[in-house]
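Each remark here refers to the structure printed beneath this line.
Every protein chain but one is kept in place in this view of the complex.
Chain naming follows the written order as A and B, and within any one chain the residues start at number 1.
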Amino acid sequence: MGRVVLNRIIGAVPVVLLVTLITFGLMRLVPGDPTAALTGLSGTPQEREQLRKDLGLDQPYYVQLVKWYADLARGDLGRSILLGQSVTKATFERLPISLALSAYALVLTLVLGLLSGILAALRQNTWLDQAAMVFAMLGISLPNFWLGLMMIVLFSVHLGWLPTGGYVPFTEDPIGWLRTTTMPAISLALLQVGLLARITRSTMLEVLRQDYVRTARAKGLPNYLVVGKHALANTMIPVVTIIGIIVSLLISGSVVTETVFSIPGVGQLLTSAILNRDYPMIQGGLLFVTLVLVGINILVDIAYAWLDPRVRYDG
Amino acid sequence: MAEDVATLDTVAAVPVEARRSSTRWDTLFRLLRHPSFRTGIILTALIVLAAIFVPIISGVDPDKLSMRTRFMPPGAAFLFGTDNFGRSQLARVAYGARLSLLIGTAVVLLNAVFGTLLGALAGYFRRLDNPLMRFNDALMAFPAILLAIALTAVLGRSIPNVILALSIVYVPRTARIVRASVLVIRQMEFVQAAVAAGAGHWRILRRHILPNSMAPLIVQLSFLFAYAVLAEATLSFLGLGAEPPTPTWGNIMAEGRQYMREAPWIITIPGGALAMTVLALNLLGDGLRDVLDPRLKIQQ
Partner (left out) sequence: MTLLSVRDLRVQFGGGAGAITAVDSVSFDIAEGEVLGIVGESGSGKSVTALSIMGLLPQPPARIGAGSIWFEGENILTYSERELRNLRGPGIGMIFQEPMTSLNPVFTIGDQLMETIRVHERISPRARRERAVEMLTKVGIAAPERRLADYPHQLSGGMRQRVMIAMALACRPKLLIADEPTTALDVTIQQQILELLLDLREEFRMAIMIITHNMGVVAEVADRVIVMYAGKIVERAGVKALFEHPSHPYTRGLLESIPSLEDDRQRLKTIPGALPNPAAPPPGCRFEPRCGFRLEACRAAVPPLADIGGGHDSACIRHRELANP
C-alpha cells in the first residue's frame, strides 16, 4: 500500500512540472503586446515600458521561467494588475466562498446521484428506473448557466422567493447563505448528479450479476444484506474513482455559476481577470486550481487503492 | 450455473437462423431500433434542417435593427419575439444553430484527425507512449472549461480561435481512447500475423489496427460534439466566444441577461435550443455506445 502511495506521488511530479510549464507557456502565447492591452489606448510608451519591466517581460524566456519556478516555490503566484493584490492573497480570500458552494453542490450530487443510481438499478426497467434515467439525461444535457438563469426567472423574478444573486456568508446568516447558494448549488450539481446516477446504475447492475451476489443469496442472507452490504461495497469502489472527475467538473462549472449568480468566489475572480486581460491573475488562478485538482486526484487514487483489498494487500 | 440461465435467456431472444456474425447493415438496423438513438437522430436531423432552412425560408436578416419592434414577445409577427434592438430572435437563433453545428463539426473533425494520430502513435510505438501520455495527462489535468477559457483569453475572440481552443482541450481525451483501443488490438493474433508476414508499421496501422478501433472512437466523437456545442455556448456566454453581433446562442443569452425581467424569451429560447441540441447529441451517443460497445457503459 505504501508503495502505491509513493508511486502515485512520484508519478504526479512530471505532471505538475508540465502543468506549470504549460501555464507559463500559455501566457507567453498572447499575440501582440500584452502591455498595450493592459495600459489601454491612453498608455504612454514609458508606462508600457515600466509595466513590461514590472512583469519581467523584457527578460529572455529562460530567465522568466526560472523566476517563475522560484516564485512558485515561495508560493508567490504573481501580482494581479486589476486588483493590485498578490494573486495568492486574492485567491485565498475568495476560496472559502467557492469551497462552501462546491461543498453544498457536492453533497447534493452525492445524495441525489447515488440514491437515484442505486434505486434505478434495483428497480431496473420499472417506471422509477426510466424516470431516473430521463432525469439523469436531462442533467447532463441542460446547460447549467441556462438552468441557473431559468431558475432566477422563475424563483426570483416571478415568485420572488429567492434573491437574484449575491452572497451572504454562512457565518453572518445561515438562512441568508442558504437562500443565496441554493439555486447556484442546484444548477452546479445537475450535471454531476446525472453523471453519477448513470454510472452508479450501470456499475450496480454489473455487480448484481456477479457470482458472489448469487452466493450471498444462496446462503440465505436477507435482501438488505445482499444489496446493502455485498452489492453496495463493490459498487462504491469504482464509483469513488468518478469523484475526481466530478470535482473537476464542479470546479469548471463554478466558474460559470458564480458569474450567473454574482457570487464572489474564485470562479468569478478568474472570469473578471479574463475579461480584463489580467494575465498574472489568469496565470496564477489557473495554476492554483489545476494543482488543487491534481492533488485531489492523487487522493482519490490512494483512496481507491486502500478501499480495494486486492490492491491494498498486494502492493 | 448463471451462464446456463443467461445463455437460455439470450437463446430465447434470437432465432437459430439469425445467429451469424453482424455486418454493417446489422449494426445500422440495431442502431435504428435503439430508442435513444432513434430519438437522438430524429432530433438532430430536425435541428440540422432548421439550421439550414429556417434562415433561408424566413428571409429575415438577423442583424436588422428596428427600434419600432423592440421587445416584442413571441407571436404572429415574430415567432421567437425580438430583443432590445428589435432583431428577430427566430433569425438569430437559427443562425446560432448554424454556428453551433459548424463549430461542433469542426472540433469533432480536428479531434478525429489529431486525436487518432496521437492515440495511435502512443499506443503503437512503445517509445513514444510515455512522453506523449505524460503531456496528455498534464493537459487533461486542467479542468476543461478553464483551459478553454484561458486559451481563448490568450488567443483572442474569434470563431477559429474557439475551435482551436476546444480542440486543444479535447484532443487529449480522444487520444486516450484511441490509445486504449490500439493497445488492445495490437496484441491480437491477426496483428501478430501481419507482423510475421512482414507488413510495415503504417500498413498495419492503417489496415488492421485502426479499422478495429473505430467503435470507441465513434462513441467518443458523438459525445464530444455535445460537449463542444455546450462549451462553445459557455464561452460565448462568458464573453469569450465570437464577438457580437455574431448571433451565437451564448452571445444572445449574455446580451439578453439584462432584460431578464422584461423579455425572458431572449434567454429562454436560445437556451432551450441549446438544451435540445445537446440532449439530441447525447441520446445519439448513448445509442451508439449501447450498440457498438456495451462494455463502455461502465466507464461512461
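Note that in this section contacts are C-beta pairs under 8 Å (C-beta built on N, C-alpha and C of every residue); 3 or more make two chains touch, one makes a residue touch a chain.
Because the structure is predicted, anything quoted here is derived from the model rather than measured.
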item	value
From A:Thr23, A:Thr200 or A:Asn234, residue that would touch the chain that is not displayed	A:Asn234
Listed residues A:Gly11, A:Pro45, A:Pro222 or A:Gly295, member touching the removed chain	A:Pro222
Interface with the unshown chain - residue positions in chain A	210-212, 214-223, 225, 230, 233-234, 237, 307-310, 313-314
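Throughout what follows, only the chains that are shown with their structure count from here on.
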item	value
Distance from chain B to chain A - Cα centre to Cα centre, in angstrom	22
List of chain B residues in touch with chain A within their complex	2, 134-135, 137-139, 141-147, 149-151, 153-156, 226, 230, 233-234, 237-240, 253, 257, 260-261, 264, 267-268, 271-272, 274-275, 278-279, 282-283, 286, 297-298, 300
Interfacial residue positions of chain A with respect to chain B in the complex	14-15, 18-19, 22, 26-27, 29-31, 137-138, 140-143, 145-146, 149-150, 152-153, 157, 198-199, 202-203, 206, 209, 211, 214, 238, 248-249, 251-253, 255-256, 259, 270-271, 274-275, 277, 282, 286, 289-290, 293-294, 297
